[in-house]
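Missing here is one protein chain; the remaining ones are kept as they sit in the complex.
Letters A and B mark the chains as written, and numbering starts fresh at 1 in each.
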Amino acid sequence: MTVGEIAAALHLEVIGANADLSREVRGGYASDLLSCAMAGAKPGDVWVTLQAHLNVVAVASLTEVAGVIITEGARPDADTVKRADQESIALLGTKEDTFSTVARLVKLGVGEPVSG
Amino acid sequence: MPMSLAEVGCRSPRRQAFSWVEISSGSNRLGRERDAWGEPLNLHDIVRVAGATVLTPNADLDADVKCGFCADLMSDVLSLATPGSLLLTGLIQPQVVRTADMADIVSVLFVRGKNPQPETVALALELGIPLLWAKETMFTVCGRLYSFGLNGVERIR
Partner (left out) sequence: MVAAPGLLNGSELTKAQELVYELKVGQVMTPEVVCVSPEQTMGELELILRDGGFAGAPVVKDGHLVGIVSLQDLILSLEQGAVDDPVGNWMSVDLLTVREGDSVIEAVKAFSQRPVGRIPVVDVRGSLVGILTGGDITRGLVRALDVGYRQGEISQYRASHIFQDISSDDTSLTLRYRIPARDFARSGEASSKLKRALQRLGGRPEIVRRLAVAAYEAEMNLVIHTDDGGELLVDMRPDRVRLVVTDQGPGIEDVSAALEPGFSTAPDWIRDLGFGAGMGLQNIRRCADEFEIESRPGVGTRLDIVVRMAQEERLGRPGQ
């Protein structure tokens, strides 16, 4: 499943003009701590976080996550969006909280099978 | 010979509910069905489904869990989590327990295998807040709990 397909299925707002929506999503990671995401998010993960500041783009770029879902309606500022566009990072916005967003991703089949 | 309930095929309701998870094939239908059954989840269920370890001895695990909330930012918890929520967090400082106390969080589940500081456990024991621990990521634990029937907080806004 691609980032674009997830954005469509979960009605996520695509923030910025140059998001790469073709990346394949292989798993999920949730954290509001950049240090944790740096250590734990894997390439191809979709990263779910409430954080919307500039460093999120840097971490997303370094960890090569497929996209970032920013929860609770938090808005990245213009610099952050500009930087994301430069790096073709997909920033996706939702009003839902992190628990509910992860739940909806799991329902779509992202992450381990629910029987685990 | 005396037979226990299990031997004659009766199961306690909790055990029965859990076996549903083991046989489920991967949709969220399960959670919904369990909701329809009307029985609230309690901390025993959470421990089992999340594969969690209980860090606070003699914790009262009979407490009902109304919903789940994931956050690493304490202000987020203070702002959105509702009373009776289970908090999933990667933070391990005593402030997490303090926050749980203020926000009437029923229990804190530490994810990502991070071991809380001794002060954190001591404060939790003092305030009577059960602490749970799981080595999996927040994403994975959240997915499991949701699949078992734990919902997110009701949004008021």
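Throughout what follows, a residue touches a chain if its C-beta (ideal position, glycine included) is under 8 Å from a C-beta of that chain, and two chains touch if they have at least 3 such contacts.
Just so you know, these numbers come straight off a predicted model, no measurement behind them.
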Checklist outcome for this item: Answer for the absent chain's shown contacts is A, B
Checklist entry - Among B:L73, B:L86, B:A124 or B:V141, which residue is in touch with the absent chain? => result B:L73
Checklist entry - Of the residues B:T56, B:T99 or B:T140, which one touches the chain left out of the display? => result B:T99
Next on the checklist: Tell me which of B:L91, B:V106 or B:L145 is the one touching the absent chain.
Outcome noted: B:L91
Next on the checklist: If the hidden chain were put back, which residues of subunit A would touch it?
Outcome noted: 32-35, 50-53, 74-75, 77
Checklist outcome for this item: Contact residues on subunit B toward the hidden chain run 1-5, 8-13, 16, 37-39, 60, 62, 72-76, 78-79, 83, 89, 91, 93-96, 98-99, 101-104, 119, 127-128
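Keep this in mind: only the chains that are shown with their structure count from here on.
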Checklist entry - What is the distance, in whole Å, between the centres of subunit A and subunit B, each centre taken as the mean of its C-alpha atoms? => result 25
Item to check | Residue ranges of subunit B in contact with subunit A within the complex | outcome: 21-28, 30, 67-73, 76, 80, 88, 90-91, 112, 137-140, 142-144, 146-147, 151-153, 155
Item to check | subunit B-touching residues of subunit A, taken from the complex the two chains share | outcome: 27-33, 36, 40, 48, 50-51, 72, 95-100, 102-103, 105-107, 109, 111-116
